[in-house]
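Yeah, one chain of the complex is gone here, protein chain that is, but the others are all in their spots.
To keep things simple, chains are lettered A, B, C, D and E as they appear, and every chain counts its residues starting from 1.
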């Protein structure tokens, strides 16, 4: 078993808040992240897949293929977008890094299975000081 | 003469657009950055000052003092804010990295002069692939 | 299960040596790190916690809370300190990165349990070329 | 159990191709990496070992010893070399990051066992956007 | 005047040698870099341009335009290529970082002038430990 990781980057806007809460409650829970005018981040998404080496190619999977899947299903939908209002896989969810990691897993998993390999980890780096990892359950 | 540099970070939301232009024109000039829903970045601000060593302290300036000035006049006003609507020193300006660098210079310069040293360079890193430097004229 | 990681940094002084050994023996085992005058590092501490998403907040835990715990119990006690003589949780221990990782785990673990989540990994990066990870047993 | 990681770097040349394939087939599978004139990378190799703390020294293993093993058996044989033609442990293998990670594991494992510790992970970073990890099976 | 910098990356193969020298002489002058089988690097190219802000756009120049020029005239010609034999702007030159920086300047300068701005600096990072900067004379 080998673990292969691909890094992609995107920028997005978001606001952390719950619609059913008052602004005061949102501020108390989410701090500056609840700013109603929105802010954003340079996110780093790393996707780790796991599989056997294909002895024909020496690859677990062609990196180009993996990169294209990440770009088509995640990056193109979220890059320079507002996570709260414009990204289908974040609809109705609090725009936290945790929810984003799970959503990215759910989007990517079926496409990666089709390659005959397994999705192992989705990691979202929000700032140089924090990140979330999700292993699928 | 010595050059001393301090790095601070902040996150902010922005949208690149001109109000007098149509959405089409904005899209054509600013691409995805003109998205009306806004997006954002993890910005890095580095401030370089220039001065002689104070032989009493071995410092050009106390880094704590320099950091406090940057935090009080820039970071606290822009961190987790929307540059287009909430940041006084960006009011009425296109929220480009270029305009941000000049604005930060203008905000910081008088405070740094009071320390008996000179502001040398303001650098704004918007993504790992691009940054702007301004030397005051 | 999600894994959330927070990075904090500190500087500290240390010397690797055993009091019961001669300087020659210490030099032989610890090399330059046994220098009796002390040296130090810019350490990076990353703390990974593990838990379920709180559906109320979209968070595993509030990052601010986690950061405050790390700062109060580790960073404020070790930052700009000498690990051999001034840091209570390193008292009587060889000031190795290994011992520091275990000590940080033991300090943090009870506070993190109180949050209803689990401590998963403590990582100490000593230089760009080496680091230690501890998973609690 | 503690996990200790050492980072080493090297540069090498390689070409991805299978001798029994035509240039067209190689281009189709390996893209630009199949360029017959060769290209190369700044590789980062990180080696993670796992063991108990030696209470005598406070170390899992002396980092100098670990670094010397990596340098003697891997770095000196591959640094500034062409992986396809000059590196004994890559002979007859497709010069993929996957194969390199496995080969490095096989070279290092017996030497690390002799230290009374276990090899846990070999990681090869090929570019800032991709890396492979191997855990030995 | 503002300075805007764009970072692009590429991988390439090279060998440092002079055809008129013996292998021994080449080895003496260029060390391991003279290996006849070739090796390579992950290069980072940063291009800094200098100009006034266009008050219409808030830009010195559109980053997309700048990036496209760098990609079309440099990256596409050198990425995954062998600098000694396949890159027209390195033909007949020793494949040193110095010569590469000058060559990249000469290729880029006329295209950047056409944008109404000036090329200020071309920087080539060969490894994490060394880089070359060229300012045009």
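By our rule, contacts are C-beta pairs under 8 Å (C-beta built on N, C-alpha and C of every residue); 3 or more make two chains touch, one makes a residue touch a chain.
Everything numeric here is computed off the predicted structure, so don't read it as measured data.
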For the chain not depicted, the shown chains it touches: B, C, E
Option from E:23, E:56, E:72 or E:128 whose C-beta touches the chain left out: E:128
Hidden partner chain, touching residue among E:2, E:61, E:78 or E:102: E:102
Footprint left on chain B by the chain that the document does not show: 1-8, 48, 53, 56-60, 62-64, 67
Residues from chain C at the interface with the omitted partner, ascending: 9, 11-14, 32-33, 35, 37-42, 79-82, 85-86, 127-128
Chain E residues that touch the omitted chain in the full complex: 16, 18, 29-31, 93-99, 101-102, 128-135, 137
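Just so it is clear, only the chains that are shown with their structure count from here on.
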Duplicate of the C-D contact set - from A-B, D-E or B-E, the pair where over half of the pairs recur: B-E
Chain whose mean Cα position lies farthest from chain E: C
Reference chain B; chain at largest CA-centroid distance: D
Identifier of the chain whose CA centre is least distant from the whole-structure CA centre: A
Distance from the mean Cα position of chain D to that of chain A, given in whole angstrom: 29
For chain B paired with chain C, centre-to-centre distance based on mean C-alpha positions, whole Å: 34
Residue numbers of chain E (touch at least two other chains): none
Contact pairs between chains, per stated definition: A-B, A-C, A-D, B-E, C-D, D-E
